[in-house]
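A protein chain is absent from this complex, but the other protein chains hold their places.
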Amino acid sequence: MFGSGAMTNSIPEIENHDIIFVIGSNTTETHPIIGLKMKKAVRRGAELIVADPRKIDLVRFSSVWLQQRPGTDVALLNSIMHVIVKEDLIDKKFIMERTEGFASFKESLLAYTPEEGERITGVSREDIIKAAFLYGNAVRPGIYYTMGITQHTHGTENVYAIANLALMTGNLGRESTGVNPLRGQNNVQGATDMGCIPDFYLGYQKVTMPGIRQKFEKAWGIHLSDTPGLTATEMTRAALEGKIKALYIMGENPVLSDPDMNHTIQALKKLDFLVVQDIFPTETAELADVILPAACFAEKDGTFTNTARMVQRVRKAVEPPGDAKEDSLIIVELAKRFGVDMTYDIIEDVFREAGNLWPALAGINYRRIAKNGLQWPCPTHDHPGTPYLFKGAFPRGKATFTAVQFRPSDELPDHEYPFLLSTGRHLFHYHTGSMTRRVDPINRVSPCAYIEIHPEDAQTLNVREGDAVRVSSRRGTIEIMVLVSGRPAKGVVFIPFHYREAAANVLTNTALDPISKIPELKACAVRIERVETSPK
Amino acid sequence: MVTLKIDGQKVTVRKLSTILDAVRKLDIPIPTLCHHPELSPFGGCRLCLVEINGSPKPVASCTTFARNGMDVTTTSPRLEKLRKTTLELILSDHPKDCMVCERAGDCKLQELAYFYGIRENRFGGEQRVYEKKDNNPFIARDMEKCILCGQCVRICDEIQGVGAIDFAYRGLRTKICPPFENDLNCEFCGQCVAVCPTGALTGKMWDQKGRQNFKEVDTVCPYCGCGCNITLHIWRNEVRRVSSKEETLNEGWLCAKGRFGYGFIHSPDRLKKPLIRTAPKDISAFPIHQTNPPLPPFTKGGRGGIHPSSFSLHPLSSFKEVSWDEAFDYIANRLKQIKENYGPDAIGGLSSARCTSEENYLFQKFFRAVIGTNNIDHCARY
Partner (left out) sequence: MDKDILIKVCTGTGGVASGSKEVLETFKGTISSAGIAASFSERCSAQRVGCRGFCAQDVLVDVIINGEKTTYKHVKPDMVGKIFTEHILNGTPVAEWIVDKDYHTFHQKQTKVVLSHCGEIDPEDIHAYRAVDGYKAAKMALTSMSSQEIVNIVKNSNLRGRGGAGFPTGLKWELGLRIASDIKYVICNGDEGDPGAFMDRSVMEGDPHAVIEGMIICAKATESHHGYIYVRAEYPLAVKRLQMAIEQCYEAGFLGKNTFGSGFDFDLKIFQGAGAFVCGEATALMRSIEGKRGMPTPKLWRSAEKGLWDRPTVLNNVETFANIPRIILRGADWFMRLGTERSGGTKVISLSGKVKNTGLIEVPLGVTLREIVYEIGGGIEGGKSFKALQTGGPSGGCIPEELLDTEVDYESLALAGSIMGSGGMVVLDETSCMVNTAKFFLEFTQSESCGKCTPCRIGTKRMLEILERITTGRGKEGDLELLEELGHYIRATSLCGLGMTAPNPVLSTLRYFRDEYEQHIRNKKCPAAVCRDLITYSILEAVCTGCGACKRVCPADAIRGVRKKPHRINTELCVKCGTCFDACKFKAITKV
């Protein structure tokens, strides 16, 4: 890849793309405002390529819709790239000056003819060629993806394939031109930036890299561990194996959000000690030994960093209820009990400390972002921030092509479990629903869980809209209401994971991408049966 | 570029700018009710009329291109008379219930009526009478207050790309409504509410929750990663409304969650005290259904996940409320004990993409520097 996991462009640049390639992102529902910017671009003449197994709303605005079979993205992208090479739509100058490994990578595409692409993905060769021409000839194209790309056992390969596509056409490092993973949560970028990942300190500084640990030990005045930690999914497994004894969960709800709910619950039950710090008594909190009441976004000061690396001010508007405390105060208090002083006067001191340890934030302070945010990297106080990344160079010098081959998903439909289940969000609810399911009007428009089934499948299963079906995978069973819909392809079903009473993650597979450790939430095999009693 | 004269002042604007653009550039006040800079020109309210030297009739400045050498007058006794008549006509078919209207104080029509001093109206006559019957949970639609500016129709079509509403009927009974006058059934982004110049479209949850004298706090939306800028309207330590300003990265647009999904902040379910478990885990933990045991009756929305248990309403059945000191001591002792027995790497921390960056920094620092492990992650992968 070519650097850190963030959007290379900024949100206002979206409207100036001439081609937008959305793959594995139901943007208008998961990132509605970015969706609006895409529609604006289309209104201004841009053409939209949508690659999604479901007929998402953006398809209405697209010039071409590639309905690939779930989990076949690598084959789709490789065959698009095959056409781009064949038609000589590559950017030779960019490849020569800024990349390496093109020659061997080019070889790897040979097998992925449009015909082969069609065979694997189900997308017609004409559409593959059309998409290749659209993207290959674009002047200011942007690629957008989310979990539809990453939540696969071959998610890293998917991302590599996207990177290859952008690199071979030189579509990086310019205004309104780039690769943009859309982050799903308000501050997932900030949490990652700040080092809440096991292998990096803040600013993507590797825990194992010589010199880095020493820098942090010096700054924090304490000896630090040199072993990389476990990822969340690995922690769950380690808990089940008895290797992790205690977990401290701040503001997360893995029971609903993680794959294979039964597995997660067993793991959490097995812990000696579980602390859950949250604003609501979540499903995870039910398994805790201690529950700590936290303040929500409106009750504290600080910053959120959006998916486009923009650091923006969060301001306290109201007091937290009861004895609830800001998370920062809780951590500082707890540290005191361990004899470590982490106190600060104002919360901006914490941000400043982070800026001292990561130059990309050094130029940002609360005064500068009082009205509008700034995008990192912003190394100095007179730096205007960086709307788009990789202008002129990549952080590692040259970017490398990584040849990737199509590999099927971990679990494919078979005789016993004939349907392919994909999970995700919809417009009205958010993530595990701990917030939105407590908002009355939202519950009124979106009260209950459903499974989207293609009309022909519904006919075969002899179910109608509103009927109940039993959905089972190798991991569990739920019963859920049917929504007959033209959105999924035949043989593919979709369940939003917001609903605890029919939790999609009872069914999902814990198989991980070996590199990113992201579970394969977008594809698992299920069986669907009609339930005789219809829901009241 | 085009250069023209407005009220004697020279101004240069880009080609294909309207006269109104040029007028706005000079910051000359000119009333409008149907104009929105992001939407296609409409020309419905007829308030922005101006005179162009040499043309006998006034023209709507919002729908006339500025041309080189134009000599434009934005105000004259004749124009003001025409504008006043327009306002009188609009008000002759508008409920006069500003005292209880949600928009009072934030209403463009009210503002113009005030500036034009329309105390009495020369026009009476028929007024539209509509039943308020839209049962959607978000948007209150009081079509008697609608002045047919069409901004809601255009924003829904042009910005949101949905087209949930349009004009129907003719003459005085022209009305904006969803197809067949059904209840509104759309994405409920509320963009239409944001641009409505009168009290025709308002948030249902705003009703009787206060109009003015809000404390406004600018912050960032707590939902997805777009990072939309929002403004919280606070009254007595309570978030009563959410809006967004036009000069933000999201241009004032929001989605249903961002605009209307703030109710959770003051939910009675909020955790208010530290809680320590009293009942053993196996008993209190909720049942997860395997395939074998018979399933309980099917409730709306399905089963097989976690049952709507009484936990969220009565967490105290298995927990007791404690003081912060008690909680901190308890946690510290247990963690120290585990660290002593199994080493720091037997402890893990899951941070939150919902918390601030500062909190995340402190959390990872706590785990790395205080606990002594790199077992720290968050849900970036889900």
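Observations
Lettered A and B in written order, each chain numbered from 1.
Quick note on the criterion: a residue touches a chain if its C-beta (ideal position, glycine included) is under 8 Å from a C-beta of that chain, and two chains touch if they have at least 3 such contacts.
Here the structure is a predicted model, which means the values were calculated and not measured.
In terms of the touch definition stated at the top, the absent chain reaches B within the entire complex.
Of the candidate positions B:30, B:70, B:148 or B:275, contact with the hidden chain is made by B:148. For the chain missing from the display, the contacting residue among B:2, B:82 or B:322 is B:82, taking the whole complex into account. In the full complex, chain B contacts the hidden chain through residues 18, 41-46, 49, 57-58, 60, 62-65, 82, 85-86, 89-90, 92-93, 122-126, 147-148, 150, 166-167, 169-174.
The rule is short, and it goes like this: only the chains that are shown with their structure count from here on.
Centre-to-centre separation between chain A and chain B, using Cα means, comes to 25 Å.
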